[in-house]
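The complex appears here minus one protein chain, its other protein chains still in place.
Naming follows writing order (A, B, C, D and E), and every chain is counted from residue 1.
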């Protein structure tokens, strides 16, 4: 089956920032992404779990498949939001079916 | 620690199709997969969030670790289900511990 | 944008073992990880879904970004917990922004 | 006419409708107010269980009416037939493709159980009795419309319709139907004694739960409307108001023909007039994936549901009262 | 005998049992009816809180009985001892490995709080009082059986048992135990005044919540049965019916020896006869990971739980009435 080269970007970010991140992605014309819930985690700012939160606290994971040539635009947009906040950005090489979808 | 080469396939698909996808995987003798919930996303068919849904709407992410030589079978099976539906399929190279497990 | 080489380790493990796994990671000085909920899955021990569970049953996915040179330590720690239990460990090559974060 | 208006006015300022309006307004104003999906699903399970159970108890106390079978058959025929009418109307009023029109038609042949619940609570508020087995009629009306829609697509050369073997089973064993019918049977078996056991759970707080549930429906409808702005033309929106009126009239005539009580006639009108937004959309994603979900969801959930809830129900009641002289 | 049958019949057509049956049937028919996990967990928290609180209030109004301490000790001994009996019986009736048999034995020494709750509600329905502190006995019986099982494995050379330091703490501070005991203490401290404050939350809707909760238990048990078809032989299934009968008899004798009231004796029988399917399975995954979960879950949740709920409880009640002359 024919596949196309892509980058898979995974951004773990604080939930209150989710809308700001997706807005920034939109502005950078990145309109394809999937948001996964996060149950808990640990990092430099300590350990937390979903059930220990009140309100909109906690984190989400945003997964983005993108053409390799557009990666830097995406990272710039994401970085502007993530920069001062708690969060992690990772990138892996991927293949996708159906290039028209991204 | 000894690891084995594998492919990690991630299929984001509409929740009402989940059973059909896993049935198709089963028929293709792919019996190892993990289903992750999805909170929301954006694509060609617009933006959506978990909380704006009624009923079984929304999407799920199915993650499958598979021996490289069986990738095409898996993709064929998955594609037959995903083809006409909303959804995205991506593949990354991976290593796994414990080859007997997949 | 400058990125740093890393390994992305994904461990799918039974929920009652979650704390033991994260404790083991901590002891191996792996303090960065993200826990994702799992809705269901299938493997050698059969098929299950979140909604068919009572109590703390089910599985979780722990995602860990780590410097390549520390991978083996992490795998040893994880393996000690996962060994006798139901679960899957996979590793992919990744890049991360902000090396100080991991 | 003034009576209709006053009835509508009274209906509009009930906590139930105002809760829906609050949700709608909050979503349109882009508030981040949300009700967790699990809680919303929990409330819908509660409402289905309560409404089914109470229907069963009513049947057990009033005995089985001779019109029961007739009502079930009428429900089946309406659910099979209304999509054909809807499809024809859509072809006249809109430029929708065959597949999209058939998908919309399926929604209008099926029912919205929440509209039904809101209707029963308006009837209760006015102390109008209705046949308890109307919940069974509601269950019967959920699925047939989907088959009609698939037939419409096949007949009109819309190729893509997949009548998979699994689908019919899935439709009939759909969670809502099973719960509604199951609770109905439990109510019918345990009768008044059973109701006494659990009345302070399924009767007393019912209206309040319905408020919160409709708050959520308002939020979802509002979010849907906001996201699908511009997707729909005036023709489609006209359809979403006209179709329930036509269906309700057909329901009225049917209900009177088979000899239902005033309350029963009103509920059959409401079932006919209401459009599905849970079971049918999920089935459409499987069977007619080419149909655009934002069209059918916006029409059924964004236009017809609020219309029925606010103006439709009191209107149907007033019309039925005039027609039956009740 | 006829009395037992009529009691069982009456029990079987209660909304509670029928809701369980509905869930079971829906799952066996592969309906997609599900209750969200969060809602199910919310209901179980409600039930534990309510049952604990009411037990505490009962103790605060009736005073502390001299048999309280005896009952707690009896509970401890039963929970430690029943697994040894279960293990021996499993060795006779089945070909299970040491590890699997020990894991199953742990479940039958521990308890099912939902069976206990269903039992109290049957007693309430028949206006039979029971000692309020039986909920404390229930709490005491949850964990010891796990230690017995680990000891059985160690003794029979099953090597794999890990008695990790963290495990005992975890067992004792298990959410259900903490909530049950905590609510019991709150009820005991605030007494009738406290109950008056929150009775319309924890008393009035209790039966109704229990219905929905048992609906979910039925769904889960049914799904479990469907998935594990063929895993179990006749011997294992026989064990899952025989063992509760034996345990209930031992509970009967114990309860009468320590001087419990009729209601208290029935509840001790139910506790003895019931098998855990929440706390123990989670502990087994940690301490005996080699044991096959589908064996112990199918037996405790798929066979013993429905048996106790439907036939067991009325049977134990009838036997206790005969034995105590109550």
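Throughout what follows, a contact is a pair of C-beta atoms (placed from the backbone, for glycine too) under 8 Å apart; a residue touches a chain by one contact, two chains touch by 3 or more.
Note that the coordinates shown come from a computational prediction; the quantities given were computed from them, not determined experimentally.
J.: For the full complex, can you list every visible chain touched by the one that's not shown?
T.: The chain that is not shown is in contact with A, D, E.
J.: In the whole complex, not just what's shown, which of D:42, D:109, D:132 or D:224 touches the removed chain?
T.: Only one of D:42, D:109, D:132 or D:224 touches the chain omitted from view, namely D:42.
J.: Pick from D:34, D:148 or D:190: which residue touches the chain that isn't shown?
T.: Counting the whole complex, the residue in contact with the absent chain is D:34.
J.: Given the contact definition stated above, which residue among E:41, E:91, E:126 or E:226 touches the chain not shown here?
T.: Of all options in E:41, E:91, E:126 or E:226, contact with the hidden chain holds for E:41.
J.: Looking at the whole complex, which of D:204, D:242 or D:257 touches the chain that is not displayed?
T.: Touches the omitted chain: D:204.
J.: Go through chain E and note every residue touching the omitted chain.
T.: Here the touching residues of chain E are 36-39, 41-42, 45-46, 49, 53, 169-170, 173-176, 178-179, 182-183, 185-186, 189-190, 194, 197-198, 200-202, 204-205.
J.: In the full complex, which residues of chain A touch the absent chain?
T.: 14, 16-17, 20, 45-48, 50-57, 84-86
J.: Give me the chain D residues in contact with the hidden chain, please.
T.: Counting only chain D, the missing chain is touched by 13-15, 18-19, 22, 25-26, 29-39, 42, 125, 200, 204-209, 211-212, 215.
Quick note on the criterion: only the chains that are shown with their structure count from here on.
J.: Smallest number of touch links from chain C to reach chain D?
T.: Minimal hop count between chain C and chain D: 2.
J.: Which two chains are joined by the greatest number of C-beta pairs in contact?
T.: Chains D-E share more contact pairs than any other pair.
J.: Greatest Cα-centroid separation from chain D: which chain?
T.: Of all the other chains, the one whose centre lies farthest from chain D is C.
J.: Between chain D and chain E, what's the gap in Å when you average each chain's C-alpha atoms?
T.: Spacing between the chain centres: roughly 41 Å.
J.: Please work out the Cα centroid separation of chain A and chain E, and write it as a whole number of Å.
T.: Here chain A and chain E have centroids separated by 45 Å.
J.: Give me the residues of chain C that touch two or more other chains.
T.: Touching at least two other chains: 36-37, 47, 92-93.
J.: Enumerate the residues of chain D that touch no fewer than two other chains.
T.: Within chain D, residues 36-37 contact more than one other chain.
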